[in-house]
Structures are given as C-alpha cells and as structure tokens.
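All protein chains but one are shown at their positions in the complex.
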Amino acid sequence: MQTVFTIQTRGQALYEFTNDVARWIAGQGDGLLTLLVQHTSASLLIQENADPDVQRDLLAYFARLVPPADAPEMSYLTHLMEGPDDMPAHIKASVLPVSISIPVARGRMMLGTWQGIYLFEHRDAPHQRRIAAHFRPD
Amino acid sequence: MQTVFTIQTRGQALYEFTNDVARWIAGQGDGLLTLLVQHTSASLLIQENADPDVQRDLLAYFARLVPPADAPEMSYLTHLMEGPDDMPAHIKASVLPVSISIPVARGRMMLGTWQGIYLFEHRDAPHQRRIAAHFRPD
Partner (left out) sequence: MQTVFTIQTRGQALYEFTNDVARWIAGQGDGLLTLLVQHTSASLLIQENADPDVQRDLLAYFARLVPPADAPEMSYLTHLMEGPDDMPAHIKASVLPVSISIPVARGRMMLGTWQGIYLFEHRDAPHQRRIAAHFRPD
C-alpha cells in the first residue's frame, strides 16, 4: 500500500501531518509504515507536538547551527545559485531524517504520547513538498 | 512480530541493548528489523561497542554541540519548563536517529563487527524508555 502526502509550505517551519498519516493507515492491521521525503532541502522529523515553543526553539537552533550563506562564517560555501538559504537547506536536510519507519499495531502507529510527525521546511520560498509513504501489513 | 524494549536510564549516557534485540530475533529466518524510540528526548544510535572512550567522547561532543539552556549562547531558548536539559534534549533527539532498520539473515542482524545498538538518553533525571520493535520475516 503506497501513497504520496503533499504539503504546501510557506517558509522555514515545521508542518505537522501526523493526522494525515493516521487516517491513511486507520483500519489496517499490524505492519510497518515507512515515510521518505522526496527532496534534498526539506526533512522529516518526529518531535513533541504539545508545546509550540519546542518548534520555535528547534527553528532557532538549526538557524544557528547552519547560518545563511551570507553570514561571514559561511563564506566558504559555493552552491549559492538559489540564494543564501539554498546550501544551508541541503546541509540541514543531511543532518535531519530523510526517511522514518514506524511499527503499526492494529491500524495505529506505535508513536509515544507526545510524538508528532513533521515536514521540516528549510527553504524561505513556498514549496510543494512530497512524502512517499509505504505500508506493508504483516 | 512486535515487542517493546524497556530501558531504565540513570542520566545522560549511552545504554547498549544489542543483546536484547539479538535474543528476540534469534531463531527467526531472514527479514527486516525496525526499532523506533517512543520519546522526543532520547535517541537510538548504532555506534562502536569496543572502546568505551567512544561513548565518553560522543557525550562530550553532543554536550558542546547543544549546551544546556543556562549557557549564555543558548539564551534564546524558550521551552525550559523541565530545566536546562529539557530543550537541548529535544534538539539532540532531532539530530540523532529516532528509527533504525536492520536487515536480518538467518536470525542474525546484519550489523558490522563493531556496531552496537544504543539508547542515547539526553535527560539528566532517570527515565524509563520504550523502544518499539518490529520484525517482519521475508
């Protein structure tokens, strides 16, 4: 069972789509769910979905870990065709997950209480992002 | 075939549980093993299990990559409810793996010679951590 989830982004942020995935596998039995983001400048992330401050702090941290290419300390970067957020987006997409696998029991993902599934957009401009999904029943 | 491994932690450290997983799939045939940590402040990690200095250095590195929230350079953090190790734990849990998949041949994980499977605890206080495990025979 396969599908593609599509997420329209509006700049660097975390976009939760836990419920879309949960609906897609509802009614299935046990099995394994796998997600793959089909881009090199956006990531998947499983993180806390209770306090929105966590998302804000994650964005602030990764903006410091990988500053824009026009920051003095990033002057060694050469892949700048699409602007100062171009190469930093590839770097963040290397550090953060590209694929995630989640065991499923009786049609429900075996996530922890506070775990939500996010698309982490690393580009400033709006993008339509695709996440390939695969569910294999046991 | 599914189970949950439980690990009692005692502060920030790497807790190896390779043997628990090996025992669980012993006697199975070929297939695919998937592990998912059900928390947003602890990680999974496959790393060297020969020299314990590797674990010490990993802890020292990540403590510098993501300093506690009371370090001056982390003053921008806002999610601080549970103390200075709270938000840094979420950040480390974003950078390090949340799920890992391992091919299995004749009941044995296809790990390299020095690869061990660890729960990486990012919080100072003791926690009981859960890792969902899924094995699907071919």
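Each chain gets a letter, A and B, in the order it is written, and its residues are counted from 1.
Here is the rule we go by: contacts are C-beta pairs under 8 Å (C-beta built on N, C-alpha and C of every residue); 3 or more make two chains touch, one makes a residue touch a chain.
From a predicted model like this one, the values you see are computed outputs, not experimental measurements.
**Q** If the hidden chain were put back, which residues of chain A would touch it?
**A** Within chain A, the residues touching the omitted chain are 1-2, 4, 32, 34, 36-40, 65-66, 76-79, 81, 87, 90-91, 93-95, 97-99, 101, 130, 132-134, 136.
**Q** Just checking the interface: what residues of chain B touch the absent partner chain?
**A** Output for chain B: 30-32, 45-48, 51, 53-54, 56-58, 60-61, 64-65, 95-97, 100-103, 105, 110-112, 114-115, 136, 138.
One rule holds in what follows: only the chains that are shown with their structure count from here on.
**Q** Where the CA atoms of chain A average out and where those of chain B average out, how many Å apart are those spots?
**A** Chain centroid spacing, chain A to chain B, equals 20 Å.
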